[in-house]
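Handing you this structure, nothing more for now.
Only one protein chain is missing from this complex, and each of the others stays in its spot.
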Amino acid sequence: MSLLELEGINTGYGDFQALFDVSLVVEEGETFGVLGANGAGKSTLLKTVAGLLRSPSGQVRFEGKPIEHLPAQKRVTLGISLVPEGRRVFPSLTVHENLQVGAHGRRRGPWDLDRVYDVFPLLVKLKSKQASYLSGGEQQALAIGRALMSNPRLLLIDEVSLGLAPVVIRDLYEALGEVTGSGMTVVLVEQDIRQIMEVADRVSCLLEGRVVLEGPPRELTRGQITAAYFGVR
Amino acid sequence: MTWVNVVIQGVLLGGLYALYATGLSLVFGVMRLVNLAHGDLSIMGAFACLVLVGILDVNPLLSLVLVLPMIFVVGYLLQRLMLNFTLKGDDMRPLLATFGLSVIIQNGLLVGFSADSRGLDAGWIENASLSLGGGLAVGWFPLLTLVVAILVIVLLNSFLTRTRLGRAFRATSDDQEAARLMGIDNRHIYALAMGIALGIVALAGVFMGIRTTFTPGIGPARLIFAFEAVIMGGLGSSWGPWRVASHWAWPRRWASSSRRAGESS
Amino acid sequence: MLNLINGALKLNAGQIFLEGREITHTPQRERCRLGIGRTYQIPRPFEGMTVFENVLVGATHGRGRTERASHEGAVQALERAGLLPRANTVAGSLTLLDRKRLELARALATEPRLLLLDEIAGGLTEAEVDDLIGTIRSLRSEGVSIIWIEHIVRALLAVVDRLMAIDFGKLLVEGDPSQVICSPEVEHCYLGTERV
Partner (left out) sequence: MVSRQITVHHSTATSRVALAVSAVVVAILITVPFWAEQRTSRTLVSLLTLIALAQMWNLLAGYAGLVSVGQQGYIGIGAYSLWLLTDVFGVSPFLAVPMTGFFAAAISLPTAGLVFRLKGGYFAIGTWVMAELFRLAVANIPQTGGGSGKTITSVAQMAVTTRMRGTYWLALACAVGAIVVVYALLRARVGLALTAIRDNEPAVESLGVHVFRAKLWAYVVAAFGCGVTGSVIYLNLLRIQPDPSFSIQWTAIMIFIVVIGGVGTIEGPILGALIFFALQETLSQHGSWYLILLGVLAVIITVWFPGGLWGTVVRRWHIHLFPVQRRLLLTGSEEAGVVAESQDA
């Protein structure tokens, strides 16, 4: 049984449809990458899994059980956690408080404040700083840490590298390595192809709301990816 | 020395203003809802107190032990079963719904209690005063009002900053969607906020009821009272009333963030 | 950037000029009258109005004309965007492509000399994008300046004279489209290639 299965998802906003008949399977323990240009429907995909958006048709199954009827807050207690696009830390709360809020669901597991501070040591000295004053990279670390606090089985991360300097991205991916190394299942959405090809066990590329390419990174050629990414032939 | 007296009385009365404003701004801060039935719900609290005093024959201040939890439950259910549904879509719906509620409460009270003006008798404390010398005197009751108001605001503050639930309130206020991703049920948080806010205004309603008389129709005047407090707090700085309201009760940093949220939305 | 040019956002520093005239502090509606038209990435139709009425809003208010005098312009804008057959449909029931077209038609109805297009091709199918490219080409040939933000690079390459790549508020490269798209900076940014 796969950890996450999507079958025939068609999510949209109002009358605007962003995903067209998307089906995916994510296995326990793997790192799954989702590629695509801006507007390809990557964030919509993650939001559908996390429960912020609903697909009018199709199924979302987690550990074999259909979950599409559950609201986002219930899916967190099942072990699905999303690091949203644009990080969305709580600006008026301190770093420490942000992490505490992350554990609101009181799900048991290996992750707690100490362990998050271990993985992201840069957060320790920022503990009592208000999150709105953090730099982009610090906010991203906080957002990931906050999601880990809920002890997820499936961690969804939307654009780790968005708007960050290469050095910061490298550090973040290093920290992420520790997370994936602990056996956690991760779905990574990225525009930055190189990073994702390095860390993902399998990738899937979205173009205009449809899955156009899927497979392990080493089996895909550069040309294939470029074509799928830009839609040029 | 009369002006000193006036100032003292004013400061003491300010406590009541602050309670009304706190309720209004707590609800607005957490869910961007302006409750037009705010004043009527506070009067409802005063009448609930009146009934309990009649049945149990206790001091109205003591009856608060029962009144406040009751009003809290009313607020919780009101939000959960009704107002939450109006938060989707345009901002006209919660206004119209709370306005309808205001009419229902006013006339419900009128049916139950007639239009006569009522008062709550708190015994000796109402008239006793503390002499400060030099012809100055401070009534015990106004003093108690101020102390209670400060206490409520301090307690609310530490609830918001120190507890798990309080953090969930602030997280929801900052970003409702991100809060849901942390497993926070926003519908529950909204309902709790409404319950707490109504508890606070009911408290204000009871103190007001001891201070002066009240009738079923006085609610709207109390809403305006709250609104004035919200506006007065910030005249000269800006017209953003929610920010202004938070000067009364909320930590500054929450205030600054809700302003940001308000502007960006 | 589009929000700055059309006045939805205020500038912290610097100035904006339109045909040599400073418009840094001109309100949004005035800029529209001066000839800046825009479309929104996520279409914002007036859902309760018909397509024709939607366009008419731009044609009358955008040009400061009476309604009667705007009819011709509105019809032309609809024609341009290929929406004429849907003129009397309520905008709320349009498909995504038609919504995008409506964005374009509404902006065109204000008769802009500078047209700001925000991801107008996003979410459209190949054939639909081709359609759009044709429309935009003909606009350019009539002397309308166009600033087009797009992630569908193919669409951009087919039309533009000059390309500018921006990465988080900073200008990466600017110049001839084919050179820009092949430049190492852009490749690095999009594809993440190591810079040598």
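All chains are identified by letter, namely A, B and C, in their written order; residue positions are counted from 1 within each chain.
The working rule: a residue touches a chain if its C-beta (ideal position, glycine included) is under 8 Å from a C-beta of that chain, and two chains touch if they have at least 3 such contacts.
Worth saying up front: this structure is predicted, and the values here are computed from it rather than measured.
When the full complex is examined, the chain removed from view is found to touch B, C. One chain of the complex is left out; on subunit B, the residues touching it are 28, 33-34, 36, 82, 85-86, 89-97, 99-104, 106-108, 110-111, 220, 223-224, 227-228, 239, 241. Think of the hidden chain as still there; on subunit C it touches residues 6-8, 27-29, 32-33, 38, 40, 44-50, 52-54, 56-58, 60-64, 66-67, 71-72, 75, 79, 84-90, 93, 106, 109-110.
The rule is simple: only the chains that are shown with their structure count from here on.
Separating the CA-averaged centres of subunit A and subunit C is a span of 32 Å. Each chain gets a centre from the mean of its Cα atoms; for subunit A and subunit B, those two points are 41 Å apart.
Centroid to centroid, with C-alpha atoms defining each point, subunit B and subunit C lie 49 Å apart.
Contact residues of subunit B toward subunit A in the complex are 164, 167-168, 170-171, 173-175, 177-186, 253-254, 256-258, 260.
Only residues 50-52, 71-73, 76-77, 81-82, 84, 88-93, 97-98, 100-102, 104-105, 107, 130, 132, 146-147, 150 of subunit A touch subunit B when the two sit together in their complex.
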